[in-house]
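Here is the structure we will look at.
Take a look at chain A:
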Amino acid sequence: MSEFLSQGGYGFYVWSSFAVSAAAVGFMIAFTLCAWRKAKRALAALQDSETNF
Partner candidate 1 sequence: MSIFELANPKRFMQVSAVFLPWIAAAAAVTLAAGLVLGFAVPPDYQQGTTVRIMFLHVPAAWTAMMAYGLMAVASAIGLINRHPLADVAAKAAAPLGAVFTALGLVTGSLWGKPMWGAWWVWDGRLTSFLLLLFLYLGYIALGGAIEDENRSARACAILAIVGAVNLPIIEFSVDWWTTLHQGESILRKGGPLIAPVFLWPLFLMALGYTLLFFALWLVRIRTEIVNRRARTLTMARAT
Partner candidate 2 sequence: MTFSLDVEDLSCIRGQRALFRGLRFSVDAGRAVSLQGANGAGKTSLLRLLAGFLMPASGTIRLRTDGGDIEHAEDRGKFVGWFGHQDAVKPQLAVREQLAFFARLYGSGRNPDEAMRTFGLLPLAELPGQYLSAGQKRRLALARLQLCARPLWLLDEPLAALDTAGKKLVAQTIVAHCACGGIVVAATHEALGVACETLLLGDG
Partner candidate 3 sequence: MTSFLALLFRDIRLAVRAGGGAALALAFFAAVVTLVPLGVGADLRLLSRIAGGVLWVAAVLAALLSLDRLFQADYEDGSLDLIVLSPLQLEATAVAKIGAHWLATGLPLTALSALLAVLFDLSQAGTGALVLSLLIGTPAVSAIGAIGAALTLSIRRGGLILPLIVLPLLAPAVIFGSGAVLAAQDGLASGALYLLTAFSLLCVLLSPFAVAASVRLNLAT
């Protein structure tokens, strides 16, 4: 297992590039989905308040 972790001595670079990629992809997904949810909630609120006039 430790051999896997050290990645032939380049462990730091391999794992940090994976960490950066995971962070970037995670950030994009989270940011996009949260914007989507916020928009849906805003529209739903408007439509609800519209119907129960």
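Brief remarks follow.
In the analysis below, a residue touches a chain if its C-beta (ideal position, glycine included) is under 8 Å from a C-beta of that chain, and two chains touch if they have at least 3 such contacts; residues count from 1.
If you want to know what made the cut, all candidates are chains of the complex that A comes from, given by their letters.
Source: prediction; values computed, not measured.
Although all of 1, 2 or 3 belong to the complex, chain A touches just one of them, candidate 1.
Every residue of chain A that touches candidate 1 in the complex is listed here, in rising order: 7-11, 13-14, 16-18, 20-21, 24-25, 27-29, 32-33, 35-36, 39-40, 42-43, 46-47, 50.
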